[in-house]
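Note that one protein chain of the assembly has been removed; the remaining protein chains are unaltered in position.
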């Protein structure tokens, strides 16, 4: 058989979103939200930071909450698929003229390579991680569950993805594709401008999305957060979460509903520190086609990309702000 | 940073389970089952075979039903992640002394490399596939849906995985790992013998499982089928399917319930042709840890691996067949 | 023990909502909606009317669709709990000065007593009904299911309730309480005016609701319809229905979401004839307390009464129209 040896092979060097650092002006209330309502477990506290993980997260932590005067996103950390893959990706970054800085690594994480995306968001790459060790009482009989299912709130199972607000979606998307091997899965191009891009290194539709920020807040290299998402796998849990959020006075942004892009069953809520948190109720759809052609929504059908069914978008959903109220 | 360049990097050459051929002594009734109860669409009929796909399957077909006097499995077809990956895997097969035969390919599929696993199951590798083209009326406004959601039965969304009955789980598992790059995710080793192995090339826990066959039917190189699985993503659909199966006189094998291994929400039913079909109600859990250590169940906790909760196993569930410990 | 013999005992004479007649300018498309998307079965066609029932409705029909130039509601028919109860209720109507007219009854229904509520809506009371008789092939092995679960669409199980738009909620509510024995379960009193009332004769929170009509359409004794509701019992079915409604180009009004009043998991869609249809995804809550005190929402918390979580109300949701756009 005749093989096309010029076919551009995919890069499989980045394996997963390992952890995200989130800023909160109200760390105690933010931690209350994640532990009492979302059933997460506190792993550690160091300085101004609290480390947390969901009950099916395997490592020391997947979320780091750090005190800051304003909510927002700190570092987005990726684990590579091998030590060699870590080398290859940092080399690729250097080749692209990106400055990479190595350091010892955060608690629970080994040597880490730090860099910034064009939008100014802080990213890291690493290979070595510490695994969570359950106590005898915490240990589950379910081998694929690093600890028993918690009895608090509506417990999330794992960190799913992050959505960065950026000033230039195309530039940031191309950067992630070229240096890290992300594959573009879906995007919105409205009136000739790329307004959103969903990218992944796995069959998930996205581990990271970039959303056009029309607030100006992202200007000047200070990355900001649209949302951070945790995974349930069961749509009813969105209803349960929405029920307790309403009962306990939290502010639901939008949902439950279903996105067109990603097909996710979604629910967005503001945690007490002011960050938008998405809860992901199913798996949306998974992409196994190795020759996937990105799906592009336009101004003609953009509304269905955001809301296939469920609540209409609230004003403050950034992608629809133009110009933006305070 | 010091990189361990000797780390055994994973192989990403096999991308997905593309299609499975299933034998049925009652093709019409089998097709009725898949179209009227599971909402699949008929793509083609050629000779003794009917080609079908689920509404979120992207290619010409994912299931081929062929007439035979006895139910069973025909060919298991895998798509590689690139043309070069196809070359590399066929080379690896040859290096392992496996005979690879190229042919034109089935309808909807391009050049195909056929080979047999140690158990005698027919496998194929290919790169080129034909995509399903929806008519205007069939076309969905949801870009990630190759056709509208059907209005028949409880429609499945895509082919998920296949489970082969084999005489020697270890030999077949090692073959799939060594030649195709499958990664062992979970297995059962009872009384010193490997009774089941779940393997994948993606974050899915398995695209293929091997189950020890104690019936003798698999002896002599004639592979047999434990089950073929289709995916819903919503646990309620298992309840809906179980409801109509009971109402329309189908025989449910076991379920709905939850497996320990894979964490799948499962339902097993016998289609009219006599094959066991699994319906997969959620996504179980997904594996993103690139250094995943296989989870091994033993005779101590094997029962929980098969049934975390839900119906106890029926007798005929092969893994418990003779000789079965009390 | 000392018994308070003056306690006002409840009246149990009206047993259930038996059927509703709905007007449609597009009968064929309306019937397509109810049969292909909601899995209802056509029982009969007489003149301009088509008779339909859900698969767990026991009688000849629960829905009658009649051609009219404009969408709207025809007759709302109640079954009493005994023949004597029918006599008592018609006597009570007469005592209240309401004109009652007896007639033979519609197809599938026996002697019927017609009357109008203050809002001008046509109501009927009856005792005799014809039961649906399944053919051998239709018959279910599930004794409580008058026919097999249909294999079309997302099949509704039974008629649940009706919501009448009225000019004067209080007058109509008191009429239903005084003559028919309805019990007030919840209401909204905003700025001193009763804007909505949910009433029932059973543990359901309502078989009928009255909603203030600010459109003027209800003036002059012509009752109009806010919505007619059918029951699923499974919240996932709302997601399934919303999915196919979007895929097949129907217009979802609001939802899926959860009401505060009634706690219903709801989804509102416009059928092709222009009537708003509610799908009821669970049972909300049930009222067993015989001394139930009506729950009153006010302008302070009315928003939570309508939407506990889920989509914000669309403009056209009548209760928020004041004044009303065309």
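Here the chain labels run A, B and C in written order, and each chain numbers its own residues starting at 1.
Simple rule for what comes next: a contact is a pair of C-beta atoms (placed from the backbone, for glycine too) under 8 Å apart; a residue touches a chain by one contact, two chains touch by 3 or more.
Fair warning: this is a prediction, and the values are worked out from it, not measured in the lab.
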item	value
Chains in view that touch the one left out, judged over the entire complex	A, B, C
Full-complex contact with the absent chain, from C:138, C:170, C:251 or C:283	C:283
Residue among A:122, A:190 or A:244 that touches the chain left out of view	A:244
Candidates B:84, B:138 or B:246 - the one touching the absent chain	B:246
Where the missing chain touches chain C, by residue	1, 3-5, 7, 9-10, 12, 15-17, 56, 58, 79-87, 102, 111, 113, 141-145, 157, 186, 202-205, 233-235, 260-263, 282-283, 285-286, 288-290, 295-297, 301, 304-305, 308
Residues belonging to chain B that touch the chain removed from view	235-236, 239, 242-243, 245-246, 252, 255-258, 265, 304, 308-312, 314
Those residues of chain A which, in the complete complex, touch the missing chain	36-37, 140-142, 145, 148-149, 151-153, 234-237, 239-240, 243-244, 246-249
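In the analysis below, only the chains that are shown with their structure count from here on.
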item	value
Distance from the mean Cα position of chain B to that of chain A, given in whole angstrom	30
Separation of mean Cα positions, chain C and chain B [Å, integer]	46
Per-residue overlap in chain C, given as positions that touch at least 2 other chains	235-236, 239, 243, 246
